[in-house]
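A single protein chain has been omitted; all remaining protein chains appear in their positions.
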């Protein structure tokens, strides 16, 4: 699938496409819009640090969908993408009701693992709220590492 | 199993046992201790109303355990206890780090349904924070209503 | 007001806003679209019953926004809308990745309380997943009951 052939849904906007990237010479990224929900914010008035990972997972899933793969279908076929390693830098707090843009970029795909990078941006002033990296791995129902499914590998 | 044979763990204390109750003439209840976690509290400084249900479920599960039934094992056997109906009154807010006592009482058990009542109490002054009722139903993996498993019915 | 008269925004079904409304003889409602997130679903494969309340709160907040009131601003002015009483019927499970429509309707507004009703509907077949009712009350920073702010009352 070519990036140029992507049909963008209202909430999925492709970022700049650069050559010279991994993953078959293509940048592979998407943006989604997220509004911070009331119970996601703690009594400090900030999006709790645990909840960023829910957003980042949404980014990965929408990136898959954009590439034609449904994570729901992938799981139904017996393949599970589990999070193996993460890191994040929290720069400024996100507040209740703020509208955020999450940029998710697939930066590396091996036989069994995919690495993503994330930027969470406040829409009102484009301030960078947080950055993160994750490594997910492909496992079967018993948790044994298995090759990534073709629906993902083929769509790189 | 007789109530008098119950071995109470430090966090499970049986409440008063009265005669004339449903469920084989016995009151069927337990108390568990819960400390409010930081991200369970919203920016209002109150335990978010959605999270009380997590506590109430913990009460149901500990009541089952006290009666010798493990919900984990029940699910492993292909039976799922799903929540069909709930109601709650929120009286005063619970705050971060407060220690609470949850009283869970089984008030009715039919062929396929169990009704529980809950009281959530602030330990510092015994103030009543909330009351609630739930009806759970027994279903199989496909969601079809089935009789409650013997491990629950027999332990009434 | 007839449903057919509604002007639909992509994620919000707007009700016509008329002056001098009291919501006697009038429908006061909105619809929002929600996609079930992965960690909102439990190991039973169903949207956990506690998380419906997060959705219902989103419905209330969007209904306020539609009527010109921002709950963020209301809180900033020192008024808090707390949940006092709830009830729900869970009819069929919602699954991961499903697209749902939440219909929120304000059914009563007093001096200090508002009652809402909710219907959660599965988009694929219009099946009714759950119904619920809530009563919220207006309190100040100390939790004392106070009249609903004009931004809400005036917009009825």
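Residue numbering begins at 1 within each chain, and the chains themselves are lettered A, B and C in the order written.
Basically, a residue touches a chain if its C-beta (ideal position, glycine included) is under 8 Å from a C-beta of that chain, and two chains touch if they have at least 3 such contacts.
Keep in mind it's a predicted model, so treat the numbers as computed, not measured.
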Full-complex contact with the absent chain, from A:54, A:112 or A:146: A:54
Positions on subunit C contacted by the hidden chain, ascending: 38-39, 41-45, 48, 50-51, 96
Residues from subunit B at the interface with the omitted partner, ascending: 10, 37-39, 54, 57-58, 61, 70-72, 96-97
Where the missing chain touches subunit A, by residue: 43-44, 46, 49-51, 53-54, 57, 75, 80, 82-90, 92-93, 143
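Going forward, only the chains that are shown with their structure count from here on.
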Closest chain to global C-alpha mean, per-chain Cα centroids: C
Copies subunit A and subunit B touch via same or different residues, half shared test: same
Inter-centroid spacing, subunit C versus subunit A (mean Cα positions, whole Å): 29
Of all residues in subunit A, the ones touching two or more other chains: 38-39, 96
